[in-house]
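What you see is the complex with one protein chain gone and the rest in place.
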Amino acid sequence: MTTDLAKHDPAAPEPIVPDALELEGESRIEGRTPLQLAWAKLRRDKVAMVSLVVIAIIIILALAAPLVASLVGHGPDDQYRQAGLTPAGLPKPPTGQFIMGTDDLGRDLFVRIIYGSRISLLVGVLSTLIAVAVGVVIGIVAGYFGGIVDTVLARLIDTVLSIPFLLAAIAIVSISGPSLTVTVIVIAFFSWSSVARIVRGQVLSIREREYVEAARSLGASDRRIMFVDILPNVLAPVIVYTTLLIPISIVSEATLSFLGLGVPPPTATWGGMLDGSLNYYRVAYWYLLFPGLALLITTLAFNLFGDGVRDAFDPRSDRLFATESETEDEKK
Amino acid sequence: MPLLEVDDLHVSFGTPDGVVRAVRGVSFSVDRGRTLGIVGESGSGKSVATQTIVGLTRGARVSGRATLDGENLLGADPDTLRRIRGAKIGMIFQDPLSSLHPYYKVGWQIVEMIRAHERGTSKSAARQRAVDLLDAVGIPSPRTRIDNYPHEFSGGMRQRVMIAMAMALNPAVLVADEPTTALDVTVQAQVLDVMRDLQREFGTAIILITHDLGVVADMADEVVVMYGGQVMERAERRDLFYRHHHPYTEGLLNSLPTSGRRGKLTPIAGTPPSMITPPPGCPFEPRCVHAMDRCREKPPTVEIPGGGPHTSACWLPVERAQRTKAEAS
Amino acid sequence: MTTTEHNAVAPLLEVTDVRKHFPIGRRPLFGGPQPVLKAVDGVSLQVRPGETLGLVGETGCGKSTLARCMVRLYDLTSGTVNFNGSDISTLSRGELRPLRREMQVMFQDPYGSLNPRRRVGSIIGDPFAIHGVAEGDERKRKVQDLMELVGLNPEHYNRFPAEFSGGQRQRIGIARALALNPKLVVCDEPVSALDVSIQAQVINLLAELQERLDLTYVFISHDLSVVRHVSDRIAVMYLGKIVEIAGVDDLHDHTRHPYTQALLSAVPSADPDAVAARERIVLTGDLPSPANPPTGCRFHPRCPKAQQICVTDDPELVSRLGDDAVHQVACHFPLADGELLTASRPAIADIDPDLSFDASAAEKGTSA
Partner (left out) sequence: MIRFLVRRVLQGLLVIWFITLILFATFYIAPSNVAQTLGGRQATPQTIALINQRLGLDRPLYEQYLSFVGNALRGDLGYDYYKQIPVTQVIAEALPKTLSIAIGAAIIWLIIGVTNGVLSATRPRSFLDRGLTVFALFFYSMPTFLLGLLLLFFLYFQLTLAGVKIFPAGGFVPFSASPGQWLLHMILPWITVALVSAAAYTRLTRTSMLEVLGEDYIRTARSKGLSERRVVLRHGLRSGLTPVVTQFGIDVAGLVGGVIVTEQVFSIDGLGRTSVTAITQQDQPVIIGIALLGTVAVVVANILVDIAYAFLDPRVRLN
């Protein structure tokens, strides 16, 4: 019916023509990994970048705590019974000597807050890393194998999730006695299950994807499918969750220390300081305010940063080829 | 004056990757009792164009003119548009399962539609109408099925429910956006039949959006071919299939594995253009075997003589289309 | 290929009475058998080297499940699969691994079948890595050769799937399937997700590769016009069974099964005059649930020619009305040449117009 055009058409397309060449203009970001793409997006996010700077400063201060102490001239546990307390034996307000005031034992709050950041970061990061490592492995294994393996692991995850954290933590600490190690382990023990649940959920859906079936049809082993095909695809939510789990762990540590069940005194911890302030804040607002602010700023910075990371990994905004239905999403 | 008229419609969206110019100067119209087919591949802007008219593309930048029965649609205030949606323009979509609310009974959803526009209608009266509607679209035992949830219906039956709902207030225009794409061919035939019957009975104008030229050949009176957010060709059905002018229309038809033709197909080389940085001239120019220098600037919209409102946005001589007709006859 | 030629060649793949039942829901509380969905329920067919066997049917008819059984991505409920002369029905995953080099699957969704987090080079190189065929630079060279073969720019080796369009992604899938030089390629709806202009590119590519590499295809699609274009023979499936199988021209010119005719007549054609002239058969009712298929001939509740025997007896898939052995149909009352289904009225009373439809069950059967 339309033979005419075809006949006088010298450049009739070859069937095996590289149609990829036409795309050159659109694919300038060639070969960038999803991680790089997310980072590029994150860098445009001002709030996240400010938070990152704040986090960096906190980390640097924590690392430089001994330096700060020697500059100020007060150790974290040094008690200045004369200079650091009022004649009535109460904490002293901020002065040139103690820029954030002193606590009820005449210790320099500023130095103690700097030292406290070490505990917060250490517990926050360490327990998160342990939780994520355990959670990812259990989540992938449960989700991938399914069946009885999944049933058992999923029950385990649910059980751990349904234990009230604080109550159980208190119970464990009351038996073992408080220490830094116990704090890290207790927090990690109650955090891995939520990571595992998220990863398992992801793997359950990824397992049904055609590319996993494709790998199977090529004869790939279970281990290869789990770690070469599936793991990279759960990385994004795991990274997001990791950044959000750190502040949660920091708060958990502070709460335990506040209840006297975290890192035992005299080690400086923010929670411990706030516990100490309970009897003094009516006469010494700084005792409550500065450790509280330090804690709040740290968790806020991590949460804002984590929120930015989540946005950066949001698949809804990194599509290269927006089809009609996808542009629909963009509008909303 | 046509019932629904769209003139020089432009729609764009801001996205993180840049501004997507989904529709760039589209015009079409449809009359009472007639079916306009809008054909195009994914990303051609065909759905965006129709959804914009009824104000369903929120957050889009829109310009142009659209009128229904003389009443202005673009730029109308949200309340006016809301009264038009459903009452005067009914819509059905591609996937009837995801388009019906999974938590509500189908009867509830139809009754809601009726009562949203006719405040005075009692619940029982609306329910009786819903039963009649389900019956009209060929759902067996509608009196019991009205209390079923969408997931208790098959794909074809769900789409019938959607049609019943869209037709509930006897709208002047029915916009069917890929209504049969998710359905099997035998079911597609049933659903198209239902639409045809309703049109005959109520004189509804239908805008049928599809990528399937076969559906268009079956249903449409007039056809608009879209590509890269623009109209490439517009013609009466037979003109479009037997006397088309635009190389894109030709390419589409040649790509089809039509019955009886074995061996090699003649596809269109290349891929559709980016809608963020569309080609400055004719969007089809990068893939067109007839591309000329001036195609890179702007294609003309020429009227093809020979009866009917046949236009084509292409620089090629008009005789091409006429010659094809001579050979065909 | 004539009948004698057809039968002279040993089949590359032979499927005999294959059944695949999926458990659905829970076992009843008080005993009773586990309810199953009979996705594939007794299918036998042969695929000869070098041919393309088309497999058509509507959603939920079991065509994709059958394809996965053919290459043993699924364990069979019963029946045997012979590949290249050896029985592979009960081989374990490990035992199947060497055979995976010879039979490959090409998937439908070009977006879903490529791992979005891996580079194209490593995706296409996967078969080499899994089977330890080539390493390092040699693997890269082979991958780039493959990319060139399927019409991709080899320089895009390091890109991610998201940076390619749908048609290009399907080419990536093709390159991966061809990496180990297979004998049999099962194409599961390879062009269904593509726009027509791109679809034609891929169909041409598949045809050209078949010729060049001596491939045997099992080509699954719900689109009859595509299947008709690419296939030598076509098998039509309905509710887990093959209702008719024939050479492509025979199937169209001498349609025997009422369902085949209904299906053919429903295919939209981009030719208004032909559409207008055509006698259309609109089937009534819905596809029954594969969990609880009708008795006898499964098509009987929707068949205009149904008689009492169709309700009770399941017709065998054999040659009828004097057809040669290549053309087989499972119908008690096959259509004569030129007979139109529209003229028939069913002779049984128990056709239920409102076949209740178990959506969850049907969707489960739709692995496509």
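As written, the chains take the letters A, B and C, and residue 1 is the first residue of each chain.
Everything that follows uses one rule, which is that contacts are C-beta pairs under 8 Å (C-beta built on N, C-alpha and C of every residue); 3 or more make two chains touch, one makes a residue touch a chain.
Here the structure is a predicted model, which means the values were calculated and not measured.
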Given A:P93, A:G146 or A:G292, the one touching the chain that is not displayed: A:G292
Absent-chain contact - pick from A:I55, A:I138, A:A254 or A:V309: A:A254
Touch with the omitted chain, as defined above, among B:F28, B:F93 or B:Y242: B:F93
Residues from chain A at the interface with the omitted partner, ascending: 159, 161-162, 164-168, 170-171, 174-175, 247, 251, 254-255, 258-259, 271, 274, 277-278, 281-282, 285, 288, 292, 295-296, 299-300, 302-304, 307, 328-329, 332
Sites on chain B contacted by the missing partner chain, in the whole complex: 51, 54, 56, 78, 82-87, 90-91, 93, 95, 98-105, 112-113, 116-117, 149, 151-152, 162, 165-166
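By our rule, only the chains that are shown with their structure count from here on.
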Of all other chains, the one whose Cα centre sits farthest from chain B: A
For chain A paired with chain C, centre-to-centre distance based on mean C-alpha positions, whole Å: 47
Sites on chain C at which at least two other chains make contact: 165, 167-168, 201, 204
Multi-chain contact residues (two or more partners), chain B: 42, 241-242, 253-254, 264, 266-269, 271
Residues on chain C engaged by chain B in the complex (per definition of touch): 58-59, 165, 167-168, 195-201, 203-204, 207, 222, 224-226, 228-230, 252, 262-263, 265-273, 275, 280, 282-283, 286-287, 353-354, 357, 359-360, 362
Of chain C, residues touching chain A in the complex: 71, 73, 93, 96-98, 100-101, 104-105, 107-109, 112-119, 126-127, 130-131, 149-153, 156, 158-160, 162-168, 173, 176, 201, 204-205, 208
Chain A residues touching chain C - in the complex, by the definition given at the top: 15-21, 23, 27, 29-34, 209-211, 213-221, 224, 228-229, 232-233, 235, 318-321
